[in-house]
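Just one protein chain is left out here, and the rest sit where they should.
Note that the chains are named A, B and C in the order they appear, and that numbering of residues resets to 1 at the start of each chain.
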């Protein structure tokens, strides 16, 4: 029996049909489905797919103009490397949303919109194999694209992508979800439908993502009216740092050699080569410019209904 | 000629009438005016004022139950130790407000409300000796209290405290300020008056402090209508840290002695005293709970008027 | 594909279950094991566990030491009644004055002159005896508030706006509504963080979420965990594995202890089958060691624990059941050690408080499968800078150090702003991916 490729199979070696993440540098990753006869063209050279098949996951390979690493896809790597079709939810928000939804294997989750499918993948991987993701979008190109990706990534059996405006027509399932995630411009319109889609006997969680505060204000009111409790809005602001080695010059050294171009040795006044000063490893905020806001996350609980 | 005590005289030794900051611990400071015959009663004991006079600023003194330090008042120490009468602007915001007002010696600044006088002191000290602070409050007890303090602190000549509702009656001076600071519940009502109080020929700066975003939204609209340009809203969130020494246990050590009560030496399984593990100095967020929001600072420029 | 696990249909409270208890609008969150005859205490509210048995998880009203299921609709009606006047756009100075009271800034010394009682506090003080008396008589919180509001001398003179504030404040203080919920990792994380951040290495719920995502923990993965966070990271990993894969839990002593977060999740056997405790000793020896049957395990942690539950194990060598449990433990440990020695682990998570992560990396990193994710949490940035250097020397790729701010917003009509004060202690997360050359 041949097994279909899947993000959820953890074989040691790469097989044809697997999706791999070709890692060039921190900022440069390309996701590719391995197929005999094809060649990956990158900025740093070409790589024949034949050469990838049978190699270990995580192995370094030579392209024509430098090394690359072939990584096993994870939720985070997929988010960072996926083709951007629209606004995207990054790992920090995805992680938080999964937690706020109390998502775990077996959970039934409704999502709207599908967007780039970044969060959809994160949810599908988390609820598999016994749960299910229903993802909704008004744009058919997005749902069909993510459906295709789920197929390639072995996640079809735990996902359903639906073209549907949840703000007017509600969700694909009613009285069955453990969690609902909303990333729509007018969440307050979808919130009554979200309440309907949640399992009455188990209750469930609602998470809404909105960039603007005015959206949050209306969403909070709508949640309270729809019977949600423990309503809370949070904002995450991640900060990325890198490690650099830093001088610990004495004042004498500074007087002698200055602070410019610290990587080179300098000649002092007598023309002698002067040693570099002591250095320590230290963390600095990098890059200097970073995302400082993505959106507010408003979350709430719908309690089980008393019969 | 006797010289009146003043925050702006920098004598080496403490004289009668000087305001001193009695520093007990980081969280414990008491401002006191030194007066013969009086005794300061503190949690940590009593201290006779006679004992303070003639001592050097910054000197350690023995109270009946421990040491204290007698510090020269600064804007920051005054803010941290002043009697709290109302909501208070802390050092981080005060510092930022001075900067956003482009305050310097010679500046004419209008402030409303006076509140605790925390910012009033910071402004007065910055614009002295050639500038002036006009501080306005609707509550007469506040203006008279700050006036009294200014007298004691040698800042009377650069300050005027006015009982006045700037939202209905405008500021004490017109066409003369270099900067206006607003900390009032409805800043939008005061903004047209703020524009009037600013010098037409020099132009000037406006800074408004508001805890809630709805106030900010209305203030921004009011500023634009009143002719201000370069309108921007910022938020500062300071984070305080302290330095602790931290373990660098190896896994072996952890297995042997555990992680509990790291200050003590522990006996190992054979009953021998085990040395403490290596420690490094490191910064942690402390206290664990901290202010995470004071208010938004909206600032803008009024350009000089073309004649 | 595996067979589907049955959906959790039972939302009834059973005896012996660990549960989360919160007051509506309360500050605390308690994790309590509900056993017969037990008294449940939460922010001065008291009721017997028995009164909750057989009822669905959710909202309860407490009265006369009993809790009674309550409809959410009623709660919402009441809240809307209280909130209604607030929804107008009146702004008065009280907003600011009130907020000042809420901010507790530890940097501020309240000088003696400021220590006089606020007029309202004075009034409240006089009323206190009456309140206590009414409570004794079993008057419900709702009625209590009504009575207080009625009796407040100054109430008639307040604005509509401050009236609603007043009612709300009172409602909060005297509320007798509690939520009794099935524990989730998120609720556990929050409860322990607020209770004792030190014991949890200051790990915040939002950072725990990030750790799980960066480590790529999903059904079927093999994950090695070394943590000093009361079992929180381990428990979260176990939940996400959903009964397949493995969570190697490296622990001190003979038995995994001080892991209340694993116990209080009420996991079923299948879910717990992925929990593979491995002794540090075995990791150090690179092989499984026998139990030294004459020695009891270290238990000083249990003493110092200060946690509400501890590992139920007591070793009595005569007991057959105990022997069976030990054999099961040895089997699981064997599985865990094989996962390491055969390089089958897809993720390594270190959440350390006193142990240098490098000490763990030295033993475990070489044994990780290539392409494995490494995630290290520490409250100390310095410690992670060293770990970063260590990993960078071994060509670990995708290395990044992140920190994140998490703020709660107050969203109320005309009073929207981030909370004025909040627990902010936390740590840093270092992550990377192992690769191989050949």
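Heads up, the rule we're going with is that a contact is a pair of C-beta atoms (placed from the backbone, for glycine too) under 8 Å apart; a residue touches a chain by one contact, two chains touch by 3 or more.
Not measured: the values here are computed from a predicted model.
Shown chains touched by the hidden chain across the complete assembly: A, B, C. Considering the whole complex, the residue from B:32, B:112, B:126 or B:197 that touches the absent chain is B:126.
Of B:74, B:144, B:160 or B:289, it is B:74 that touches the chain left out of the display. Listed residues C:22, C:359, C:382 or C:431: the one in touch with the omitted chain is C:382. Within the whole complex, the absent chain has one touching residue among B:17, B:45, B:192 or B:227, and that is B:227.
With the whole complex as reference, residues 381-382, 385, 405 of chain C touch the missing chain.
Although one chain is not drawn, its touching partners on chain A can still be listed: residues 26-31, 80-88, 90, 185-186, 211-215, 237, 239-240, 246-252, 254-255, 258-262, 277, 280-296.
Considering the complete assembly, chain B touches the hidden chain via residues 8, 10, 12, 23, 26, 56-60, 69-72, 74-76, 91-92, 94-96, 98-100, 102, 104-106, 108, 122, 125-126, 128-130, 157, 201-203, 213, 216-217, 220, 224-225, 227, 229-230, 232-243, 281-283, 296, 298, 303-304, 306.
Everything that follows uses one rule, which is that only the chains that are shown with their structure count from here on.
Judged by the touch criterion defined above, the protein chains link up one after another in an open path, with no loop closing it.
Mean C-alpha position of chain A lies 24 Å from that of chain C.
Taking each chain's centre as the mean of its C-alpha atoms, chain A lies 42 Å from chain B.
One inter-chain figure worth recording: chain B and chain C are separated by 36 Å, centre to centre, where each centre is the mean of the chain's CA atoms.
Residue positions 381, 405, 407, 416, 418 of chain C each touch two or more of the other chains. Within chain A, residues 213 each touch two or more of the remaining chains.
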